[in-house]
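A single protein chain has been omitted; all remaining protein chains appear in their positions.
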Amino acid sequence: MDLVALLAIQVLYAIASLALISVGLAIIFGMMKVINLAHGEFLMLGGYAAIEANRYGINIWIAMLVVAPLVVGAIGAIVERTIIRWLYGRMIDTMLATWGLSLFLVGLTTAVFGNTTVGLSAPLGSFEIGSYRVSAYTLFVIAVAFVTLGGVLAMLRFTRLGLVARGAMQNANMAAALGVNPNRVYSVTFAAGAALTGLAGGVLAPVSGVFPTIGVAYVAKSFITVIGGGAAIVTGTATASALFGAVNQLATYATTPVFGEVALLAAAIVLIRLLPQGITGRFFRRSL
Amino acid sequence: MTARASSLAGIAVVLAIGLAVLVLTPRLFELDVVLNVTVYMIMAVLALSLGLIWGFGGILCFGQSAFFGLGAYTYAIAVMNMGESTLPLVLSVVVPAVFAALLGYFIFYGRISDVYLGVITLTVTLILFNSVNSTAGPEFHIGSARLGGFNGIPGIPALNVPFFKDWQVDLEGMFYLATASLLLVYVALRALLASRFGRVIVAIRENEGRAQLLGYDPRVYKLATFVIGAAIAGYAGCLFANWGNFVSPTIFGLAQSAQIIIWVIVGGRGTLVGPIVGCIGIQWLTAALGANAPSETAGWAALVGNVPLILGAILIGFVLLVPKGILPTLGDLAAQLTPRRAKAAR
Partner (left out) sequence: MSAPLIETRGLGMRFGGVQAVRDVDFVLAERELRCLIGPNGAGKSTFFKMLTGQLHPTSGTVSLRGRDISRAEPHEIARLGVGIKTQVPSVFDGLTVRENLWIAAARTNRGARIRSVVDAMLEQVGLAPVASAIVGQLAHGQRQWVELGVVLSTDPELVLLDEPAAGMTDREVARTVELVREINKTKALIVVEHDIQFIRKIASKVTVFNQGAVLVEDDVEAILHNPTVRDVYLGKKVAA
């Protein structure tokens, strides 16, 4: 019984972390049809931002929840201005340029921070389920994922920015018809997606530690979650995370973490083959 | 026909340069230079494989290193089990080709779009990397070959003259083999592209819908191109495993895949010389910068000698500023300067 509860928490955590690392990418992909292959490095930068801020004496919660998103959001805004903007409508070229950006950022952080793993000690301590010890931080990550997805949903549904963004998702000219400069929408969207990615990087830093090439571990997972989820940002991310997170964690439990990862990637390839439009391309089509 | 004549002249020039390199390098340089040039040649074969499928077939594979790695590992495992290298050499081409056929069938017959093709090939590469990387324990072995996980497989026996186990290829022989292989693959691809098949794959790249309305099945042609590219990459992997007598999972890695793409985009899509030039140029550049950087931590030196940083900047710069690559852009410039010779630019 304790084992079942533990396993449930672990599955939930796998789902939550997958959703958290993917939602920023989902926003950028869903609204702008831009595939940002430097996504993993945005996560990495969020981690560094949180750790460095904490090192300079900023409270750990503020470092993770405020500094990390702000820093990466700002970096996102710069990247949009200098690279992405010139390549709109050229999906493949955007992928290539952001892949270049990914390498560039890995090189830059290696030069600045060195090629070692740095960490943040996870706050909150732990609690016990029967004879198993569980980090309370796990529950915190799950909560952050829920709040983030809920926040994005609320923003899309209830704010003017959300309305414009939904319009842009349906039809690129729609934003212009609503009297909004599409370039502004894209800038804000990209920066917002980057900021959420920074948040995820900051929140996960205590769990995984941070090193320059950690992005590689994230990028494929977030991509297949986004593509597996399909067009609807929140529902897609949530459903795909649920599916892949569960597959990953259960396979990990049955074998090893490496094969858990492999199972996740394999499941994703099969899903893309069966549902090329993603889960929300077939089900929940009217969701956000 | 002048186009044909100039194309033959182009092949002749490339062959002449190649033969000059083949003959002169071992006579003019020390063994360490020859060793470096050998690996450039091997990587240029790999660059040609993506040059074919991306530059002519229009298939952007983000995981070309998967076939390269598969070729290298197949050779290593087979030759350690068999001792004699003839069949392992064949397998190092066949295994990646079969793998590509399965993956390609899945992709092209599943009508998966370009973008997803990129993500799927990238994902497959990661799967292979993760799987092989985690096989460090002694329980992971195929026959007598231990997979070694992240440690790789050391001490791979060198190629021998087919069916003559004792006549092994030495370091200088390896140079000749690699350079000759590059020339051979180049000429074979030129011939392929001049054939009906080659023209049809270019037509499909130009306008898939039109090609299909003329009665060509794009799936068959794309799959075949993909498989040929994988076979060439696998062969390059076999040569690479021979070069260092060593393979490790990093050859499956994303960094390796990114490099191949950078070689092709820098040199130029839609040419064969372009990927070769891009590959050799980039490798020379990164080696030179890496060697000249005094130490890893000293300010600017840490940036100049930083391979990912430089490769990343090159990739961004080329996508934004020189998207066609060096050779086609030079060709365009030449065509503008001498309008009458516009056709010869290929």
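Labels for the chains are A and B, by order of writing; each one numbers its residues from 1.
The working rule: a residue touches a chain if its C-beta (ideal position, glycine included) is under 8 Å from a C-beta of that chain, and two chains touch if they have at least 3 such contacts.
Predicted model only: the values in this text are computed from it and were never measured.
The chain we do not see here touches B in the full complex. Of the candidate positions B:A136, B:V202 or B:V322, contact with the hidden chain is made by B:V202. Here the missing chain is touched by one residue of B:S113, B:Q212 or B:T338, and it is B:Q212.
Subunit B meets the missing chain through residues 3, 196, 199-200, 202-203, 206-207, 209-218, 343.
The working rule: only the chains that are shown with their structure count from here on.
Separating the CA-averaged centres of subunit A and subunit B is a span of 33 Å.
Those residues of subunit A lying in contact with subunit B across their complex are 35, 83, 86-87, 91-93, 95-97, 99-108, 110-111, 114, 216, 220, 223-224, 227, 256, 258-259, 261-262, 265-266, 268-269, 272-273, 276. The residues of subunit B lying in touch with subunit A in their complex are 60, 106, 110-116, 118-120, 122-124, 126-127, 130-131, 133-134, 254-255, 258, 261-262, 265, 297, 302-303, 306-317, 319-320, 323.
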